[in-house]
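One protein chain is absent from this view; the other protein chains keep their places.
And now, chain A:
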Amino acid sequence: MNLNRVSILVKRTFGILILLLLACIVAFPVYYSFMGSLMKNADIVSSPPRIWPEHGLTWSNIVTAVHLIPLGRQYLNSFGSTLAITFSQILTSLLAGYALAIMRVRGAKIWFALFLGTMMIPGEAIIIPNYLTIASLGLRNSFIALVLPYLASGFGIFMMYTFLRQFPMELVEAARLDGCSHLRILWSIVLPLSRPAAASLAIYTFLTHWNGFLWPLLVAETPQMQTIQIGITQLQSPDDFNPGLTMAGAVMAVVPTVIIVALCQRQIVRGLTAGSSR
């Protein structure tokens, strides 16, 4: 009995040690990007490179980064476009999901299949015509260009539909009998009760579009219109290896998403598994 307990204890300690080792490996790039952005060149570009600051820390990498690229403006571009996309996707998904799952309009299945079908098309494959569309509308290098193609998504509609399918229909029917219009029901009954699903969709959409790369690279031409993800790549230069500076840029780009991932795992998982379970 006692021996058994000891062996369980040993096993569990061993497991935790292995996990600790794995966690150190996986978290190392995170640690190194944050620490490296604060390390002096004497530490980070020395040979051999140090992973611990022996000459103290400095803000100079971050200050230099902010001077080299219009980081503030790019932050604003990233936040503005990502928030606009997120709000718009919640709205368009909620509207379509309501019509599909609660109004159950005629031909809902066909509509649903069409919306799902849009998820099958890789965005990278249709990037040329989309770029030409934006160019022909004279919207290149504009804020609108950053958000326009992403104002609705098949995934968002799919998520809202799967959530609203389980919505208590008695509430809707009761409101209908009281003479409520559908828009009114959507706004004052369905929307408040859909907050968990909307939050999951919002977080998922925010992460996806904050981290977007190819589309902003194509349509934003000047540093003033670029998003932070494109901006930080400009800190890299082929002749001058300056990891402290590039890490500072990388850290600036990931701070919002690191906070979200650390705090909102439950919502993220709900968003992720909307696709995997059924």
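Going forward, a contact is a pair of C-beta atoms (placed from the backbone, for glycine too) under 8 Å apart; a residue touches a chain by one contact, two chains touch by 3 or more; residues count from 1.
Criterion: contacts and distances are computed from a predicted model.
Look at the chain that isn't drawn here: its UniProt entry, checked against "NADH-quinone oxidoreductase subunit H", "Branched-chain amino acid transport ATP-binding protein LivG", "Glycerol-3-phosphate ABC transporter permease" or "Lipid-transfer protein", names it "Glycerol-3-phosphate ABC transporter permease". From the options A:L38, A:A84 or A:I157, the residue with contact to the unseen chain in the full assembly is A:I157. Considering the whole complex, the residue from A:V10, A:A42 or A:I121 that touches the absent chain is A:I121.
The chain not shown here touches chain A at positions 15-16, 18-19, 22-23, 26-27, 29-30, 32-33, 36, 45-49, 51, 91-93, 95-96, 98-99, 103, 105-106, 111, 114-115, 118, 120-133, 148-149, 151-152, 154, 157, 176-177, 182, 207, 210-211, 213-214, 217-218, 229-230, 232-233, 235-236, 241, 243, 246-247, 249-251, 253-254, 257-258, 260-262, 265, 268-269, 272-273, 275-278.
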